[in-house]
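Questions regarding the structure given below will be posed in turn.
A single protein chain has been omitted; all remaining protein chains appear in their positions.
Read from first to last, the chains carry the letters A and B; within each, the first residue is number 1.
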Amino acid sequence: MLIDRDHRTWALATTAIAVVGSVAYAGYVAARPYGPSGGSWVGLGFGVAGTACMVAAGLLAARKKVRTWRVGSAQGWMKAHIWLSLLAVPLILFHAGFRLGGPLTTWLMVLFGIVTVSGIAGLALQQLVPSLMTSRVPLETLQGQMDHVNEGLAVSAYEQVAAIAGPIAEAAEEQQALASEAALQASRPGYWKRVSRDEPSASPEPGAERVRQLYLEQVRPYLRRGLATTARVASPAGVPDVLGPLLDVPEDWRPRIDRLAALCEESRQLEVQMRLHRLLHGWLFLHAPISFALFVLTAFHIWFALSYKPGG
Amino acid sequence: MVVVRQQPESRFPGGLEGQWVSLEELAELELFKSGKRAFKVKINTNFAPQAGKPEPGIKAAVRREYQAGQVICSAGEYGSTAFLIVEGSATAFVPQRATPKPVPGRSRGSLARITDMFRRRTQATRAVPADELAVGEVSRYASLEAGAVPPPVALGPGDFFGIDTCINFYPREATVRAEQRCVVIEMLRSVLDTIRDAGTASGKIEETYQAAAIRNQIRLSRLMHDLSDAEVEQLVAKAELVVPDSDQVKNGVIYAEGEPADAIYLIRAGTVKVSQIRDGTERIFSYLGRGSAFGFENVLPSRQKAPLVLRCVSHPELIAPLEIKGALTIGRGASCEIALPRENSAVGRKHARLEERDGEVAIVDLESANFTLLNGERIQRATVKSGDRVTIVDYVFDISREPLEQTVVAVPIVRSATVTGLDSFEIVKIDVAAVKLAARHNDRFAASLTQVARTLEASAYREGGGQREIVKPLVELNLYNSQNTLLIDLDRCTRCDECVKACSDAHDGVARFTRDGPRFGKYLVTMACRSCTDPKCMVGCPVGSIRRTDSLEIQIEDWCIGCERCANQCPFGNINMVERAAAPAPIVAEGKEAAAAPVQLKATVCDLCSGYDSPNCVYACPHDAAIRVNPAEFLSATDTR
Partner (left out) sequence: MSVRSSKELASRLRFDRFPRPDFFRKRYLLVGAATALAGLGLWLWMSLTGGHMQYNPGPVTQNHATFGARCESCHDPFQNVQNEACLSCHPSRDHSEFVVRDADCRECHVEHLGEAGMLDVDDRACVVCHGELETTRDAPPIARDVSSFAAHPQFAVLRDGASDGAAIRFNHEIHLTSDKVRQALPEGAASEQCAPYAKLECKTCHQVDETGMLMREVTFDRDCACCHQQDVQGPLGSITAPHRAPDVIRENLTAKLLVLGVGRANEIFSSRETSLPGVRDRGPIDESRSLGEYERTWLAKLEAQLYQPLDARAPLLENNKYCFLCHDAESPYVAGTVLPVLKPTRIAQRWLAHSEFGHAKHEMVRCEDCHAAVRSSSKTSDVNLPPKELCAKCHTEDAASSAGARCALCHLYHDTSRDPAQRAAAQRTIPVAVLLGEELPERGLQIPPGPTPSLPAAGEGAAAAE
């Protein structure tokens, strides 16, 4: 979520509580013999407050399961998640007295640190990457449909080339796809996503061999690569140069060649989109699962710590 | 495979309520009389009764009875039916303010609300406040306000009303209340379409429809409310309905600049573009929509005034008297129409400008160093009239209305701009002679005519710079037609698909929109129903299942046969065909075979989450990126890149 003026209230409240907490902590540390302890009343207070913040923040995952329930808008929950988690940091540090403690509590601090840092990293990514995606991927499509769309690009490329160079036997999958599409459109007269395709030319036009060669050697392999590949991505070096070698084609082929170049460019953009999407979402794989482990261990910590020192 | 189940919330599972009227009975009515053969065309099996049953599963035309005082339809409501009075009488009137009927929502008791919360259904749709809903007002562009209320109209047997709502899907223009016991036939659009499409009967209906359309438009127009019924009838006689198919319309151009100004126009439906061609480029001034009017060149009396003349009294030998026409720039520069001596450096190169429009002259100071005085007062921009004195440094000018030596030649009044209709439209064209005649006999009408006309002209030719920049992309993306669409701020969107998932959760697993679409600057215009003012999707639905019932959102009823017509017609691809879980049982007419294949598809569209208190897509976006707005009002020049 973009941090902007709408966060003022939350930010102010969090800062205010943190400041008040710091003052209370300073006083508590000065007054208490042997310094801070998580099991003292004040320390427990911080612990309860910090855990409450963490639990409230963690409920975001549950909230997302009941999207249509009117239990507060998703934006409100997101703001709460961000600021309560940030508030939990000083509270837990005050609870722990800035000490790691024993093995269990050390693990808790480590996991807490991972969750918090990954969350902050994710938040930072959310400030930057969406607009990056918007500007770098004008031809963005839906993440879940990227493979399908990429296949569509390959089919369109075949369509353009076949219209010049006739049917190409090597491109069997594309021919198959076109045939199924035609069959579907034939069986469903009212089909609303009907597209009209250019027919492959009956015989290859003179001079089409170059185009066909370029297509088979470069364009088709490029478009048929899986988008999961980590080959050279953002750099155009991986994208086949269509326009260069085909500068001097006849004028009426020009639109088709341009379209081929556009298809390659679009495929490149899809790969950029995939990378950026992974960047934007990958940290969640660390953030959320580790938080589950954190909650499990927190439950143990609460039980056993209270069994040794219920306050005072 | 995504499948859709029986829509549980359909409020009209059986079509219309009332006593079923078969198409054959309708054909016998005077209005629809034609060869019976015509009605064999395109009868959908759903609308014919099954063997042994008295009524079909879905009733497309019904007979209903109203007692005296009962309201048949209310102004401001959305609807999808037309009414034909068979017996009795009713009154149609425009209430002072439209009171929209809130959509009956779910239960409101507190316990029930709690359980509703867990069943994912919440409070009723919030009723739109009355003052947000102006009668007949749909477009935001330079529109007339329904200030004064037209007088009520009596309706009797044979009168056909509600056609506009039925065909164009605008809210009802008037409230119709039965005066005596009244029997009406209510019909869905598909019935009307079937009849209109069928041969000889259509001419009469078209006539009736057009007459009704013209009369209603004139009556409702604020321009005309000072006229008596007789005067209105006179205007109606001289009026015609202009549609894209009309002979006079070529490529959508209603009239071009320079053509004689022989009529005024009232827009009933659709949008028009007002533009001029200057230096080879088109300058678009504005877009006008339903409720607006244009073409008043010939009506404004100011055109008949003598032009104002500028006379230099301080240096009469330097500058000749000049009639003020168009724009005159005063300054030292060579390009100025009124060129002051170059040596006088106190005068700016472009010091001031006189702008004339329709006889009104304004003086504008072009940020000069030594300012411009009007009657001794320093001004930035002001209107000048006869007798004013303009001072620029040493030079003093008088403005007067003395006619020049040559006589004023009566110039035929021509159109000052080109008006082109976009997409489909219905415009009432009234002969200007008839209007002038009415104005001569009715002072009040003349005064209001002038006043309204001026307002319109001023707003139509306003040079709203920033507005113009976005108007082009708005038109490109067809956003001027949209009333409510889902925009996604791409700088905030993390592409998490929560909006889509929420939509899917709220609609039995079928998402009603796609998070993809064209971009407007940083906003993604999603493929979600845009609640168009002129919805194309509803045109020609054979079973009338896609319609607006009593609110803005479009519903696709359960009796959709999956013919994909609406999906094809939606220019944006916002209607999606999905597979049904179970096909409804085919309804077989007596003696006929079962229909070829069971229906398997159903159209789905965004229904603005009726039944929820707010749209779920917006509610569920964690990053505050999704907004539902009227795009033409929301988007501004700063959003374009």
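The rule is simple: a residue touches a chain if its C-beta (ideal position, glycine included) is under 8 Å from a C-beta of that chain, and two chains touch if they have at least 3 such contacts.
Remember, it's a predicted structure, so these values are computed and weren't measured experimentally.
Peer 1: Give the labels of the shown chains that the missing chain contacts, considering the complete complex.
Peer 2: Output: missing chain touches A, B.
Peer 1: Which of A:55, A:243 or A:306 touches the chain that is not shown?
Peer 2: Per the contact definition at the top, the residue touching the missing chain is A:306.
Peer 1: Among B:501, B:565 or B:602, which one is in touch with the chain left out?
Peer 2: Once the missing chain is taken into account, the touching residue is B:501.
Peer 1: Where the complex has a chain not shown, which of A:13, A:26, A:182 or A:195 is the residue touching it?
Peer 2: A:195
Peer 1: Using the touch definition from the top, which of A:72, A:102 or A:250 touches the missing chain?
Peer 2: Of the listed residues, the one touching the omitted chain is A:102.
Peer 1: Have a look at A:122, A:152 or A:240 and name the one touching the chain we're not showing.
Peer 2: Among A:122, A:152 or A:240, only A:152 touches the chain that is not shown.
Peer 1: Against the chain that's been left off, what residues of chain A make contact? List them.
Peer 2: The missing chain touches chain A at positions 31-34, 37-38, 99, 101-105, 107, 111, 138-139, 141-145, 148-149, 152, 193-195, 262, 281-282, 284-285, 288-290, 292-297, 300, 304-312.
Peer 1: For the chain that got dropped from the picture, name the residues of chain B it touches.
Peer 2: 1-2, 473, 476-477, 497, 500-501, 504, 510-511, 514, 516-518, 525, 527, 570-574, 576-579
Note that only the chains that are shown with their structure count from here on.
Peer 1: Which of the residues in chain A end up touching chain B in this complex?
Peer 2: Residue list for chain A touching chain B: 1-2, 6, 60, 64, 66-71, 73-75, 77-78, 126, 129-131, 133-134, 138, 140-144, 188, 190-194, 277, 280-281.
Peer 1: Report the residues of chain B in contact with chain A in the complex, numbered from low to high.
Peer 2: Touching chain A: residues 117-118, 120, 122, 490-498, 501-502, 505-506, 514-516, 519, 522, 563-565, 567-568, 573, 575, 577, 612-613, 616, 619-624 of chain B.
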